[in-house]
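Apart from one protein chain that is not included, each protein chain of the complex appears where it belongs.
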Amino acid sequence: MKKLINSPETLVRDALAGMAAAHSDLINVYFDPDFVVRADAPVKGKVSLVSGGGSGHEPLHSGFVGRGMLDAACPGAVFTSPVPDQILAATKAVNGGVGVLHIVKNYTGDIMNFEMAAELAQAEGIKIASVIINDDVAVQDSLYTAGRRGVGATVLVEKIGGAAAEAGMPLAEVKRICEKVNAATRSMGMALTSCTVPAAGKPTFELGPDEMEIGIGIHGEPGRKRLPLASAADIVGMLAGAVLDDLPFKRGDEVLAFVNGMGGTPLIELYIVYNELVKICKTKGIMLSRNLVGSYITALEMAGTSLTLLKLDDELRQLWDAPVHTAALTWGV
Amino acid sequence: MKKLINSPETLVRDALAGMAAAHSDLINVYFDPDFVVRADAPVKGKVSLVSGGGSGHEPLHSGFVGRGMLDAACPGAVFTSPVPDQILAATKAVNGGVGVLHIVKNYTGDIMNFEMAAELAQAEGIKIASVIINDDVAVQDSLYTAGRRGVGATVLVEKIGGAAAEAGMPLAEVKRICEKVNAATRSMGMALTSCTVPAAGKPTFELGPDEMEIGIGIHGEPGRKRLPLASAADIVGMLAGAVLDDLPFKRGDEVLAFVNGMGGTPLIELYIVYNELVKICKTKGIMLSRNLVGSYITALEMAGTSLTLLKLDDELRQLWDAPVHTAALTWGV
Amino acid sequence: MRITAEHVIHFLDTLAARMKEQRAYLTELDSPIGDADHGTNLDRGFSAVVVKLPELAGKDIGTILKMTGMTLVSNVGGSSGPLYGTAFLRAGMLFSDRYELADDDLQTALEAALAGIMMRGKAQRGEKTMIDTLAPAIDALKSARAAGADLVTAVREATIAAEQGMQATIPMLATKGRASYVGERSIGHQDPGATSAYLIIVVLREGLEQIASKAS
Partner (left out) sequence: MRITAEHVIHFLDTLAARMKEQRAYLTELDSPIGDADHGTNLDRGFSAVVVKLPELAGKDIGTILKMTGMTLVSNVGGSSGPLYGTAFLRAGMLFSDRYELADDDLQTALEAALAGIMMRGKAQRGEKTMIDTLAPAIDALKSARAAGADLVTAVREATIAAEQGMQATIPMLATKGRASYVGERSIGHQDPGATSAYLIIVVLREGLEQIASKAS
C-alpha cells in the first residue's frame, strides 16, 4: 500500500487537521466528535445544510463547507458513514434557528446514522429535514437493491441547495430545490484501477492490466460488470448512453455536465473525457450550458471517472451561478 | 498502460479541445500551431505573460490562462517543450503593445525553443523579456548540471507576475517581480509511483512496492535517490528540511506554502502532507500566512507530492491575494 | 443457571477480543461485495466497549448492555453500528436493575435484539444479512428449549443453526445493504455481517459453557 499517510488509524484526523490549518479563514474543525463547520456558523436566520459520509471522497464533503454551500460536514472513518454523535453535534453547532437540512447519500449506513441523529436533534427541538441523494444509474432502483447510490449529484445538490439557503429560502423550499436537483440528475462511473482502504491494506478488488470496471461506486465497491479496456470515446459512450437514456435527457435540454475524477486520474484525462461527452451531446442536440471538470467526489486513489448530468432550468442555473466560497469550489466572491 | 485516452497521438489535442469546450468563457484555443490565450486577448497596454512547456503537467500551464495570470500557454507534446512556432504565434496573439514576458522553466529544451521564438518575435518588433524558473533544490546548481529545474515556483510566478501585469506594471517591473518570486522560492518533490508516457507505453522507471523516489522532477525523470517507503511525517521532514535549509528560510519568515500533488495522489493525502509541514514550520518559527494545497503542476498519473515554499513580503502577498480568474485558480472575482 | 453481570462483562470482553482477532477476515469478506471495512468497524466499536467495561463493573445488566449499544452506535458508524448498537440497546431495555439473568432471559434478549435490527434496517430473512444468522439461531434455541433441553445444549443447537444460516448467505442474492449494488455478483460470497453475527453466537455459547462447567 503506497500512500502519504502516517497510519490508517490517524489519517482522517491528520487530514482534518491539515484542512483546519489550510482553511482557517473558511472553516472550523472540531474533534471528538469530528465535524467541520463554516467559520461564521451558526448563521442566524439561515437554513443550515449538514452533510457527511465516509472519508476518502475528498474534497467531498469538508471541502464544500463555506459560504453558499454546506454549513457543516461530518467525516466518518474511510468509507464508513459518520456516527450519530458527529451529525448531532454538527447539527446543533450550525443551527440558525430556522431548521437544518441533512443531505444524505443513499447508503444503508448513512441513512441509519443520519436517521438516529435526526431523531435526537428533533428531541432537542431542532427542526430537521432530510434529502436522500440517489443518482447512480449503475444500480437498479428495485425491490432487489437498497436503491440507487448517491454519487455525483451530491456535489450539485450541496452547491445549489447551499445557494438556496444563502438566498434566505425557508427549509421546505431548500428541501424542494435539493430534491429537484437530485430528481433531475443521473450519474455513472467507471474504474481503471481499484483503491486500497488503508485499514485493509490491499486493493478492494483486483483488475487485470487490460480490464476496467463499469458501474463502480465511490467506496471501491466492485461495479456491475468488468470489460476489456477501451478508448475514452468508447468508455464515455457507454457511461453517457446509460445516463442520458435513464432520465431521459432529450434533444433541446439544457444540461450541466460534471466530469469527475475518482482520485488517481489526472486532469488531462478528464478534459479528454469531457471532450468526448461534448461530441455525444452535440449529436443528440443536448446543450451543455454549465460544466464542472475535476476530482470532486473521489474513492481514495482509484483511477477512473464518473459522468453526472443535471437537467437545468432558470432556477437551478441561477442558483448554480450564485457565489460560493469553499476550499474546493470558489466563484463569484 | 491504463489511461482515459483515445491514442497517444491525439491526447494533447483531445484535452485541449475539452478545455476549449469547458472554458469558452475564459480562453480561446488555437491549433496548428497549438496555443491557448485568454478570451479577451490581446489586452492593449498590458504586459502579456506567455508560458508553456510539455503537456502532462495539467492544469499547468493552460489552466492558468485568464485574468490575473497568463495571457497565453503553449502546450508541447507530453513532456516535450513546445516548438518556436507555437511560442511565436502565442506571443503575437497576446501582444498588447507594451511587451511580452516569457516564463520559461529551466530545461534545456524549453530554454532553446523559447530562445528561438524570442529571437523571431524580436525580429518582428515585439519587446520580449524572459524569466527562467529554477527552484528545484533536488538538483545542484553547478557546472555539473544544466542548473536547477523549474517546478512549483512556476505556478507562483505565473500568479504573482500575472497580478503585477494586471496592475499595469511595465515589462521591466513584471520581470523584476517574477525574478523576485523565483529567487525567494524553493521546492522539492518525491514519487510513490512512476508515470507512463503514453507514447512510451510503460512506466519511465520502476519502483518496488516498498520503495519511493526522492527528488523527482515533473517529467517522470528518476530522482536523486531511492529510499524505503516512509511515513508522511518522515517524507515531509526530508523534503521540508532540504527546502528550508536551501534558501534558507529563517525563524520569523512569512511564507507561502504550496503542497502539490503529482497527479495520482488524492487530496486527502495532500492535507496530511500539509499538516506535517505545518508542524515542522511551527517548531522552526516560520509563519505560513498563505497556502495552496492541490494538484497544480503534475507528472501525468504519478503518485507523489512536492513542497514549494515562497518567502513573502507585503508586495508579493498583495499580488498573491489579487483577483485571479482561470480554469484552475479563481478568487477575488 | 446463574448468569451474572460479571458474566456479561466477561462475555463482552471476550467478544471484543474475537472481533479484533477476526478483523482482517471480516474485512476480507466485505471486499468482494462491500467496501472492505466491516472488520475494522466492529473492532473499532468493540474496542471502545472494552474501554468502558471497567466503569460498568458493579452496574446492572440493563445498564451494561445499553452502554454497550450506545458505545457501538457512537463508534462504529456504517451499517453495522446502528444495527448492532440497536440490538444491544433493545436487549438492555429488558434488564433494568437486573444483576442476574435466568435461563429464559437469553431467548427474550436475542428476540429483542433481532427485532431492533429488523426495525432499524427494514430487512427480512433471505436478504443476505446478519439476520440470516440470527433468526435461525433464535428459532433453534427456542425449539430446543421447548423440547426441554438445558440452556447450554440449546445454545449449542443455536450455534449450529447460526453457522448454517451464515453459510446459507453464500448462494443468496443480496437485496439489502451495499452488497445489493453488485447485483448477481453478490451470489457466491458469504455475507460479512452474517459472519460477525455468527461470531457473537459462538462467543455466547463459549461463555455459557464456561459458566456451566464452573457451576458443575
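The letters A, B and C name the chains in turn, as written, and every chain counts its residues from 1.
Everything below uses one rule, namely that a residue touches a chain if its C-beta (ideal position, glycine included) is under 8 Å from a C-beta of that chain, and two chains touch if they have at least 3 such contacts.
Model, not experiment: these values are computed from the prediction.
S.K.: Would you mind listing the shown chains in contact with the chain that isn't displayed?
M.R.: B
S.K.: In the complete assembly, which of B:59, B:76 or B:99 touches the absent chain?
M.R.: B:76
S.K.: Thinking of the whole complex, not just what is shown, which of B:7, B:140, B:289 or B:318 touches the missing chain?
M.R.: Going through B:7, B:140, B:289 or B:318 one by one, B:140 is the residue touching the chain not shown.
S.K.: Touching the left-out chain: which of B:172, B:199 or B:287?
M.R.: B:199
S.K.: Quick one: say which of B:99, B:217 or B:264 touches the chain that got left out.
M.R.: Answering carefully, the residue with contact to the hidden chain is B:217.
S.K.: Considering the whole complex rather than only what is displayed, give the residues of subunit B touching the chain that is not shown.
M.R.: Answer for subunit B: residues 54, 76-85, 107-109, 112-113, 115-116, 138-140, 143-146, 149, 197, 199-200, 204-205, 217, 219-224 touch the chain left out.
One rule holds in what follows: only the chains that are shown with their structure count from here on.
S.K.: Using CA atoms only, can you tell me which chain is the most central one in this structure?
M.R.: Of the chains present, the most centrally placed is A.
S.K.: Of all chains present, which has the mean Cα position farthest from that of subunit B?
M.R.: Result for max centroid distance from subunit B is chain C.
S.K.: Centre to centre, by mean C-alpha position, how many angstrom separate subunit B and subunit C?
M.R.: 55
S.K.: Subunit A to subunit C: how many Å between their CA centres?
M.R.: Roughly 33 Å separates the two chain centres.
S.K.: Could you give the separation in Å between the centres of subunit A and subunit B, each centre being the mean of its C-alpha atoms?
M.R.: The computed centroid separation for subunit A versus subunit B comes out at 29 Å.
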